[in-house]
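Before we start, here is the structure in question, set down as structure tokens.
Missing here: one protein chain of the complex. Every other protein chain is in place.
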Amino acid sequence: MQAKPFELFPDAASSIAGSVDGLYAYMVLVSAFFSLLIAVLIIYFAVKYRRKDDHVPLPVDEHSIGGMILEIVWSVIPLGLSLVMFAWGASIFFTESKPPADAMEVFVTGKQWMWKIQHNEGAREINELHIPINRDIKLTMTSEDVIHDFYVPAFRTKADVLPGKYTTEWFRPTKVGEYHIFCAEYCGTKHSGMIGTVYVMTEPDYNKWLAAGSGEGSMAEQGQALFNQLGCGNCHASAFNKNLGRCPNLNGLFGTTVDLKDGTKTRMDETYIRESVLYPQSKIVAGYDDIMPTFKGLVTEDGLLKLVEYVKSMGTKNGAQMSAPPLATETSATDAKTGTPAKAGAAKTSAAPAVNVNRPGNQ
Amino acid sequence: MSSPAAAANVRHHFENAEQQKDASTIGMWIFLVTELMFFGGLFMAYFVYRQAYPDAFASASNKTDLLIGAFNTTVLICSSLTMALAVNAAAVGKKALLIMFLVATLLLGSAFLGVKTYEYHDKWVHHEIPGQHFECEGCKDSGHASLFFSLYFAMTGLHASHMIIGAGYLIFLIIQAKKGKFTPAWHTPVEMFGLYWHFIDIVWIFLFPLLYLIDRVHK
Amino acid sequence: MITATHPVETKKNYLNAEEGLKSWLLTSDHKRIAILYLISVTFFFALGGMYAALIRLELATPAGDLVESNVYNKFFTMHGVIMVFFFLIPSIPAVLGNFFLPMMIGAKDLAFPKINLLSWYIYMVGGVFTLYVLLSGGVDTGWTFYTPFSTSYSNGYVIAAGLGIFINGFSAILTGLNFIVTVHRMRAPGMTWFRMPLFVWAHYATSMIQILGTPVIAVTLFLLVLERGLHIGFFDPAYGGDPVLYQHLFWFYSHPAVYIMILPSMGVVTEIITTFCSKKPFGYTFIAFSSVAIAVFGFLVWGHHLFVSSQSIYAGLVFSVLSYIVAIPSAIKVFNWTATMYKGSVRLETPMLYAIGFIGLFTVGGLTGLFLASLGMNVHLTDTYFVIAHFHYVMVGGAIMGFMGGIHYWWPKMFGRMYSQVWSKVAAIIIFTGFNLTFFPQFILGYMGMPRRYHAYPAEWQVLNVLSSAGASILGLGYLIAIIYLLYSLKFGAIAPPNPWGATTLEWMTDSPPIAENFEVTPVITQEVYTYSAEEVLHVV
Partner (left out) sequence: MSALKESSHDQTTEGHAAHHGPSKGVYYAVFATLIVLTWVTSWIATVDLGPFNIYVALSIAVFKATMVLFFFMHVKYGTRLTKMIIMSGIYWLILLLFIVMMDFWTRNWMGVPGR
């Protein structure tokens, strides 16, 4: 990061930055107008009506009839101006909140005091995020301990990263360069050290960078390995398997709405998958029994993200695959064809455990 | 604590007794409103988690004893009645009756606390105290059941501590009443305490269905 | 410092009515309790200010070189906790409100004098807890105590700090309760609601917030302490809890609490402006009702602190639009003050300088609050120095300016002495300048993205940070000067007449300092408040 000696305005490097700056300009204008108006009036009155002689009788305090009109004017005008701020801000916020459907997915895990980042293709990095320019990037984030907040000022966006659930943030970088990542939610001793850098690269550069790493296979592949290792496949069947009956078939389930035993419904999304692994009894799908054991303590947040990716890769409600590249390692492909469950956990335990192995090429 | 009755007259900054009495009443009601908001935070937490984990709450709630709960509610309502009658007795100047009803209120209140202690002990025996050794045998969604018990203890505990403070003040009132401090014209402490005691009763009237009566059907 | 002061004349007043430390510690006179509060809040202000100085010293260089990061974290936590809970919230209500609210409505005392004293003791017990935390090693959670950090990860003395605030809360509740009952039942004959000075209205509104909000923070901290102390779940996701629930409960109180801080100050400013313009405040009813409106609607917007917290978008929209709606009553007040000056008879005495400073700085602070209330803008600005600058503008530039103004306005009444007119104006100007230099650069830093609660920061931001640190020392100097000449005046100041400013409210109609019973006879009010007559003004010094 080239250190600039002095600056007064941040880089604007995302598609949203322009609109935020526009809104900012509007608000600065309105504020400057009112601050100056008040300041000028006060100073003017203070000078003009300054009491020069204590012995001059007071001006008569005529109760102005215009009072009511004035009160209405100076309530309604500010209200109007500020509702514009609201609407404008809200519309930006909607854009910021709804990631485009085909966004490239990146997974972020916050941990005291570092950012662990995993690309869908399998590349991992710490406190660094390499992304291609002009692509929509969607971050799915969670924390292993306390609340953090992933903040990139140049992109004008941030979102809290909470333990126990997923949050989302997206942006579309528009300028090649290096930008600060900050943790913006106080998280303890080294909160101010929980910083990093975003590298926005051209597409070719990015592909080159991507090719250099990612030895462990894609997120979904790693998720599949974990799925088997934990023995999930014993009951849920493995990818593309036919259902065994005792447990819900996960194929094509992602993004659908499922009926629960207690008569309510829930959306089968990242949060639900996570909850089902950790607290399987809490939302049971209609027609199934409460037989799944909890995996709390057995699987890390990184691992959970991989499992989620794997489930996602089994297809969504429209049958289309999510952004994950077609997976299928040798075994799962075979399993899928033969319809037999994947080998149980024991066989796979020696496989790469789902813990923090850093991508070697990137340290 | 200075005895209010010690001052024979209206305190210097009040114009007359009525103003003084009014001030106490308003003050007391405002105090009860703060109490309401104080318990309100707990109810808030309760509603959030109950809607998030209905199964956990239902099955954990079934661990409480319905009969004991209903019995204790009855005890508390009785104590409310005796308290109301005590205020009434004070207003008409029947000293012996006043003392009798105050004592009855104290006894009923203590009975309530006794039953509560028994229930706590029972939870203790069954490891239903949230924390490291928490267990919820046969609970659905036991991963979240401890939230129910955290709230159960926080809510009933706070309620019980209000009862204990109340019981302490009751003893003080009984002594004052014995000394003949209260007259039909002036018995504000009894009246104010009555409001407090009824308020605790109201809190329990809500705690009872929320903690004891969830999903009793399937049991 | 106070007990040593005996005005030269032998006339009995509340200060010399009784002698000895015991007569102070067991007093039930609202004026003496106000003085007790004045001494204690000043102490805590200096303490909080010391932490501010340390923060600015550390931030003068980009690297975290003065102290370790965990020490820095304790600095801003202690700074925030002390300034908010032990200085600003009690400051105006418990000092000026306590002293003048009864006098302004012609009462001899608050409705419950002993409870008033009790609330000071409770405050002190809470303060002792905080001092214990401070001496034993501090707490590092930030003044917001967010879970799960505070309950499961922090190494600080969270329980003691939480209990300190918990206890202190009851002091605020009792003060509020006392004020409300007093306003309802203790008004002098003829003192109708719409003859009450606007200062009283402001305090009435403040008390509503204290009564309805404070219990919620109390119970929240109670749960926090239980969770941390007993390792049982309320908010921690490890037990299935939801940390956002904690944030809701915290801000349900703490947003309205910012109005606890600003409303009394607004009341003070209204009094000052009307007095120093010798003119009825423009739009009495609007100012009165806007206080109540702020108190009531102020409870509907707390979620604007949670825009990026994973609160639902729907809730975000509601909170955002409501935040704009509560801004309107504040705008009404600002415009009414300005209009009051129009065709007034303006005297730029020290209190008036503070009042004018208040209007300007509060306007900037409030308007930047509007930036933060806008969803799209907030996402960029939240948890940056923009927020720090916003709230220091409203709290230091607004609330403390009002407090300083009020102290200068009523000082002659409280102690019967005049302070140096020259030095006080010098100090006011230094404070105004230092303040802007300290906090204006932080807006820029914030928009550039400098996160708050950072012990070290990228080098390109040093210039602005140095400006800010320089401003802080000027600001500190200003306060120091003020403390010095005020203390000096206690012994050497000129004797103050009963009504040095030509004000019209009741507290000026009695001796300076007032007698223990406030008035020789209970006043009977026969005319509207703020009736300035030409003759009265002629008696002005």
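As written, the chain order gives the labels A, B and C, with residue 1 at the start of each chain.
The rule is simple: contacts are C-beta pairs under 8 Å (C-beta built on N, C-alpha and C of every residue); 3 or more make two chains touch, one makes a residue touch a chain.
Just so we're clear, the structure is a prediction, and the values are computed from it rather than from any experiment.
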Listed by label, the shown chains touching the absent chain are A, B, C
Across B:91, B:107 or B:167, the one contacting the chain not displayed is B:91
Given A:78, A:99 or A:280, the correct residue touching the omitted chain is A:99
Given C:315, C:422, C:480 or C:524, the correct residue touching the omitted chain is C:315
Across the whole complex, the chain not displayed is touched by chain C residues 111-115, 118, 174, 177, 184, 208, 212, 216, 244-245, 248-249, 252, 299-300, 303, 306, 310-315, 318
Note that chain A touches the absent chain at residues 97-99, 140-141, 159-160, 162, 165-168, 267, 269-271
Across the whole complex, the chain not displayed is touched by chain B residues 1-2, 4-11, 16-18, 20-33, 36-37, 40-41, 43-44, 47-48, 51-52, 66, 69-70, 73-74, 77-78, 80-81, 83-85, 87-88, 91, 165-166, 169, 181, 183-186, 188-189, 192-196, 198-199, 201-202, 205-206, 208-210, 212-217, 219
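One rule holds for everything that comes next: only the chains that are shown with their structure count from here on.
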Contact graph of the chains (line, ring, star, complete, other): complete
Multi-partner residues in chain B (2 or more other chains touched) are 53, 56, 143-144
Check: chain A positions touching at least 2 other chains come out as 279
Contacts from chain A onto chain C in the complex sit at residues 1, 3-10, 19-20, 23-24, 27, 30-31, 34-35, 38-39, 41-42, 45-46, 49-51, 54-55, 57-59, 61, 63, 67, 70-71, 74-75, 78-79, 82-83, 85-86, 88-97, 112, 145-147, 149, 151, 153-154, 156-160, 162-165, 167, 180, 182-193, 279
Listed in rising order, chain B residues that touch chain A in their complex are 53-56, 140-144
Residue set of chain B touching chain C in the complex reads 2, 12-15, 19, 22-23, 26-27, 30-31, 33-42, 44-45, 48-49, 52-53, 56, 130-132, 143-144, 146-147, 149-151, 153-154, 158
